[in-house]
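The structure's right below; bear with me while I get my questions together.
Here the complex is missing a single protein chain, while all its other protein chains stay put.
Going in written order, the chains are labelled A, B and C, and every chain counts its residues from 1.
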Amino acid sequence: MPQRNYRDPVHNIISLDESVPADRLIVDLIDSAEFQRLRRIKQLGLAMYTYQGAEHSRFTHSLGVMHVMTRALELLGSHHPISEESRVVGRAGALLHDLGHGPLSHVVEKVFRFHHEDWTRRIVLDRSTEVNQILRGFDDQLPEKLASLYQHNYTPAFVSQLVSSQLDCDRMDYLLRDSLMTGAKYGMYDLEWVLHALRLDEACDRIYVESKGLFAVEEYLQARYYMFRQVYFHRTLRSAEAVLISALNRARFLIPDGKSRFRTPGSPFEKMLLGEETSTAEYLQLDDTDLAFRIKEWSRDEDEILADLSTRLLHRRLFKAIDVDAGASESFWASAEDIVRRGGFDPQYYLMTDRAADIPYYGDYSPVGVDPKSLIYVETGTGAATREISEVSEVVRGMRAYRIDRVCVPSEVADEVSALIRENLGANGRVE
Amino acid sequence: MPQRNYRDPVHNIISLDESVPADRLIVDLIDSAEFQRLRRIKQLGLAMYTYQGAEHSRFTHSLGVMHVMTRALELLGSHHPISEESRVVGRAGALLHDLGHGPLSHVVEKVFRFHHEDWTRRIVLDRSTEVNQILRGFDDQLPEKLASLYQHNYTPAFVSQLVSSQLDCDRMDYLLRDSLMTGAKYGMYDLEWVLHALRLDEACDRIYVESKGLFAVEEYLQARYYMFRQVYFHRTLRSAEAVLISALNRARFLIPDGKSRFRTPGSPFEKMLLGEETSTAEYLQLDDTDLAFRIKEWSRDEDEILADLSTRLLHRRLFKAIDVDAGASESFWASAEDIVRRGGFDPQYYLMTDRAADIPYYGDYSPVGVDPKSLIYVETGTGAATREISEVSEVVRGMRAYRIDRVCVPSEVADEVSALIRENLGANGRVE
Amino acid sequence: MPQRNYRDPVHNIISLDESVPADRLIVDLIDSAEFQRLRRIKQLGLAMYTYQGAEHSRFTHSLGVMHVMTRALELLGSHHPISEESRVVGRAGALLHDLGHGPLSHVVEKVFRFHHEDWTRRIVLDRSTEVNQILRGFDDQLPEKLASLYQHNYTPAFVSQLVSSQLDCDRMDYLLRDSLMTGAKYGMYDLEWVLHALRLDEACDRIYVESKGLFAVEEYLQARYYMFRQVYFHRTLRSAEAVLISALNRARFLIPDGKSRFRTPGSPFEKMLLGEETSTAEYLQLDDTDLAFRIKEWSRDEDEILADLSTRLLHRRLFKAIDVDAGASESFWASAEDIVRRGGFDPQYYLMTDRAADIPYYGDYSPVGVDPKSLIYVETGTGAATREISEVSEVVRGMRAYRIDRVCVPSEVADEVSALIRENLGANGRVE
Partner (left out) sequence: MPQRNYRDPVHNIISLDESVPADRLIVDLIDSAEFQRLRRIKQLGLAMYTYQGAEHSRFTHSLGVMHVMTRALELLGSHHPISEESRVVGRAGALLHDLGHGPLSHVVEKVFRFHHEDWTRRIVLDRSTEVNQILRGFDDQLPEKLASLYQHNYTPAFVSQLVSSQLDCDRMDYLLRDSLMTGAKYGMYDLEWVLHALRLDEACDRIYVESKGLFAVEEYLQARYYMFRQVYFHRTLRSAEAVLISALNRARFLIPDGKSRFRTPGSPFEKMLLGEETSTAEYLQLDDTDLAFRIKEWSRDEDEILADLSTRLLHRRLFKAIDVDAGASESFWASAEDIVRRGGFDPQYYLMTDRAADIPYYGDYSPVGVDPKSLIYVETGTGAATREISEVSEVVRGMRAYRIDRVCVPSEVADEVSALIRENLGANGRVE
C-alpha cells in the first residue's frame, strides 16, 4: 500500500499518500537522517521534572505541525486559490521548522548563545545534508525558498504567517500536545473551529479569522497564556534549568584545564561546550543523549561542584525557586550571597536568578513593538472589515504579561533566603 | 501544602497527602535515586520507531500502576476488610515493580540473559539503596515483604494477584497508557468499571470479578489481545529489535579484542556487554542513555558491520521482517543465507529470525499450564459461584495465540528472500 | 457566510458549504418539515430508563450518518472514481434513512405491525412532502433513486452497502453516539481507521476492507456485540418496553368501546392505535410527544389497568425481567399465570414474555442466510484476495448470538416467579 498512516495521540491519523509527489516529498523528508534526529530531542526539555508525562520529542511535534498546516491549507483552499508551490513550501516548512534545535533546546541555546533558527536554515541549505538533497530533488530552489520562508521574505507572505506568527501551526500543535502529555490540560482549545475560521485577505496577503471564530481564537490565546504560567514558566522547571546551567558553566570552566576526568577532546559536544565552531555534520551529531550521558558521568567527577550539580539534576534534587520583586537592591543580593556562602556553596553556581525577561514568549499577546505580519486579525462582523484582535477583544487585552523574577538556591539555604526576602522586600515579595 | 498532585495524561490527578504516613512513604520512594532512574528507561523501547508517540518512560507508568492499585484497594476496601499492611505492601509493590529494568528493557534482557524481576528484588533488598532505606524506615521488614510479594509468597495472596497476574494493576495501566501514547487506541477499555467490579473471595484469598463486570473484563482482554498484535509484536518494532540485537552481538564480539574505538573499560555498560558481574550500584548506573549514546558512537566505528548496523538503527533504516511458516526446512535457511551473503552481508548479523515463541506474553489468555492464582475468576450470576473466565466466556476462548515466525533481512535483499519464501513455502507463507 | 457548521458531540464539526449545490441540497433537506420532525423521536426510545443519558434524537443521529457517509465517500474517492450522482444519492440516502420512524420507533412498530423502512420510502416518494419537492428540485428522479437505494436495487450497489449492511454508516454512527450518550462506552471503536481502510472492489461493485483495517473492523463488530448485550437488549429496557406494550394493548382494547376518558377521535394517534390507515401527512404528525402526552393522561384514566400501567411507565416502576430457558414448558407458563393472577394482576397485561428471537439484530455477525451484499469482506494480505470476514477472523466467529428468553412481571410477584423458575428449570434458569 502506498499509504503511510502515522498514528498520533493528538491528531489521530496523519495520512500521506506516497503516490502523490508532494506527499512523497514529506515522506522522504521524514525518513531523512536529520529529521530522524529529532526523535532524540525532547520537546519540553526538563519540563518532565514538573510534569512527568512531558517526555515527547520534537519529531512527534514536527509531524503534528505539518499535519495542522496540511489541514489549514486544505480548508483555506476551499475559499481561496492557493498555488501548489505555496502548499509544498508551507508543508515542508512546517515539518522542518525545528530541525536546528540542539540538546535540550532553549536552555543550551541560552548558555552557548546560538539560535536554532539559524541552524535550521543552515541545515536546509547545506548541500551535504539529506534534507537538502531531497528538497532539491523535488525543486532545485526549494532549500532557498524554505530559508526565505523562515526569514519571512517568502511570497506569498501568508505562508510564513502560518509557519511562524502569533497564530501559527507550530503553536496550534504544541499547545494541544503539551497539554495532553503534561496532563495539565490548560492548553486545550478548539483547533478544528479555529482552522475552519481561517481566511485569507488576498489584498493584504494576510491570514485573518472570520467573525465566527473570534471566541475560538480568544480561547486559543488563553490556552497559551495558561500554558506559559503553568508549564513553560513553572517554578520547578525553571529551577531545574538553573541547576543545568550551573553544571554546564562549571564544566565549561573545568574542561580547558583538563580538570574533568570525563573528557572527549574534539567531540562536537566538547566543541559546543568550549564555544568552538562546529560544522553542520558535527552539530547534527548532538542531541539530548549527549547531555544526559555527560550528566551521569559528571555526577561521578572528582570536582565536587560538578559532581554535586550533576547529581542534583540526575536525582531531581533541584534548587528552590523563590519569587523576588523585580527591583531587588544591591544589598539584598549581597546578603543572599552571604547566606549561600555560609551554607557552604559557591554563589557563582548556587545562587541563580531567573528573570522573566529572559524568556522569549510570555504567554501574553501584545501588538506593541511587534511585526504587524505576526499579529492576529479578526473580522469584526460577517463581511465587515478586519482588525487586530486586541483592538476588538477585552479578553485579549486582559491577558497581561506575567513577569516575575526568581532566585534559585539549594533547599539547604532556601528558608534563610526566603526570610531575607520577606524582611527586605515587604509584602509584595511573595514566597511560595 | 502537604499535598503532591501529579498530573497524568491517563489518570488525570494522582494525589498524595504528605501528612499521611503511607502516602509520605510513597512520596519518598518516588523521590529516591533508584526510582528517578526510571525516567531514563522508555516503557516501550524501540516501539517509537513504529508509533512515534511511544516515548513515555517507566517512571510515568510506575506512578500510574501505583495509582490504579490505590483505587483498587479503596474500592475493594468498601466491600472487604483490608489491613493497613496489605495496602502499604500493595502500593509500594506496585510503584517499585519495574525498578529492575535495564536499558531498553526486554531486548537487552534477552541478549544478556538476565531478568529484571531479579534485579527489582535485589535493589529492594540491597541495604545500600535509598529505596531499601526508605522502606526500612517505615517498617523494618518491608523490603522482605516486597521481595516475597514479587515471588508470590506474600500473604494475603490477593495483593500479589493485583501486582502480577492476568488482571493486575500493571497491565491495567499500561494498556491505557500505551494506547494513548501510540495513538493506536486498541488498548482502551473501561478501567473504572473493572475496578468497581473487583471483589475478594476471602475464603480462597483470591480476587474475582462480580457478574456485572464480565463484559468489561472481556473488553480488557481484547484490548490486550489487539495491543499485542498491533503494537508489542508489530513487524517494524521486531525488526528494529533485530537490528539492535545484531549491533550488540557485533560489539560484544569486537570489544574483547580491542577492535572498537569506543571503549570505556570497566564501565557498567561494558561489563554488561561482556557478561561480567555488576554490583547493584553499577547496574543502577545503566539506562537507555548508555545505549543511545553508544549507538551514536558506534555509527562512526571503524568496524564496518558495527557502524552499518548502528547507523541503520540511528536513522531508522531497519530490516524488513517477512513472515515464514513456523516449520521452514533446513534447505530454506541455507538458500536464505546464500542470498544474504551474495548481497554482501554477513548472515550472522543480517539474517535474523524472530520467533513468536520468544515473546513472554502473546496477548491471548489461556488457563493451560498457568499458576491458578494468576487466572481471572468471574462470578457467574449475582451471588452465584465464581469460575475461571475462559470456562464462561466464548469471547475469551475465541482469542487464540498469534504465533508467527519472521525472518528479518536488510531491505537490499528483502525482495529476493520474499521470492524464496513464496517458492518454497507455498500459499501460507505470507509476505507483507 | 454561506457555511453551515453543525457542532456534534461525536464528530465535532459537520460542515456544509451552501454555495456548493450538493451541500445546498443537504441543507435544504435538513430544513424540511419532515426532517425536523426527527428531533421529536428519540434514537433509543425507552433506553433512558436504563442509561439516563440516552436522550438523543434521530435528528442528531441522522446528521451524523450523513457526515460519516461524506467522509467515507471522500476517502474512497481518493482511491476510486466515484460519480457525482453516487455521492448525492449516498449522502441524501444516509441523511433520510430514518425518516419513516414513528413514535418510540421499534416498540411501536412491533405493536402496530408496520416497518419504518416502508414509511421512509413512502415519504420520499410522496409528492406532497417537502423532502420530495426538494429532491425533485435537484434531480427529477432523485426520489426514485433513493427508494431503489433503500431497496438495494440501486446501481452502483456499493452505495446501498454504505447505507445499509453489516458495515454501514448508520451503525458506524450509532455505536459511537449511543456509547457516548449512555456513558456505557462499549460501542467505542476506531472510526477513522475503519474509514481509511475502506476500498471498492470495482469488479464486484462491493466495498471491502484493506488488510490493515482487519483489527479495526473486528473491534467495530465487538463494539456492536457488547452494545447489543449491554444496551439494546438490557433487561431494564426490555422490561420498560413490556410495560409500554401492555399499556398500548390495553388502550387499544378500551378505545373502540369509548371506555377511555381521553379520546381524540380521528387523530392520527388514535388511527394508529386502532390499526386504521393513515395518510402520509397524518403519519408525519406523529412523534414521541404523542405517546408521552397520552401516557400522562392515561395515568389518570378511570380504567385501573390502563392507569396503573401508564403510571408505572411514567414514574419508572417497571416490571422485573427474569431469564428463562428458551424451551419453557406449558405447565410452567400455567403456573406463572397463576402466580400473577393470585397477585391481583391480569396476566394478559402483567405477564409478558421477551424473546430474543423478536429482536431484529442480535449483535452477532453471521454469514448464514444473509444477502452476500450485506456482509463484510476483507483483504487477506496486501494486494491479496478478499474474503468474507468470518472466514478469516476467529474473533468474529467467537461472537455468538446471545439468545435468552425472559419473562416480565410486576415486582410484587417477581420473587414468586423467580422461585418457580428455579424449581422448574434447574441450574440454567438464571435469575438476576
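Everything below uses one rule, namely that a residue touches a chain if its C-beta (ideal position, glycine included) is under 8 Å from a C-beta of that chain, and two chains touch if they have at least 3 such contacts.
Keep in mind that this is a model prediction, so the values were computed, not measured.
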item	value
Residue among C:L75, C:L314, C:A384 or C:I404 touching the omitted chain	C:L314
Among A:R136, A:K185 or A:K373, residue touching the chain not depicted	A:K185
Sites on subunit A contacted by the missing partner chain, in the whole complex	185-186, 188, 190, 193, 211, 215, 218-219, 222, 225-226, 229-230, 381-382, 394-395, 397-400, 430-432
Positions on subunit C contacted by the hidden chain, ascending	6-9, 12, 31, 33, 36, 39-40, 48, 51-53, 55-57, 59-60, 63, 180-185, 285, 287, 289-290, 292-293, 296, 314-316
Those residues of subunit B which, in the complete complex, touch the missing chain	1, 3, 5, 12-13, 15, 17, 78, 192-193, 196, 210, 212, 382
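By our rule, only the chains that are shown with their structure count from here on.
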item	value
Most centrally placed chain, judged by C-alpha centres	B
Centre-to-centre distance between subunit C and subunit A (centres being mean Cα positions), rounded to whole Å	50
Centre-to-centre distance between subunit B and subunit A (centres being mean Cα positions), rounded to whole Å	32
Distance from the mean Cα position of subunit C to that of subunit B, given in whole angstrom	43
Set of subunit C residues in contact with two or more other chains	193, 382
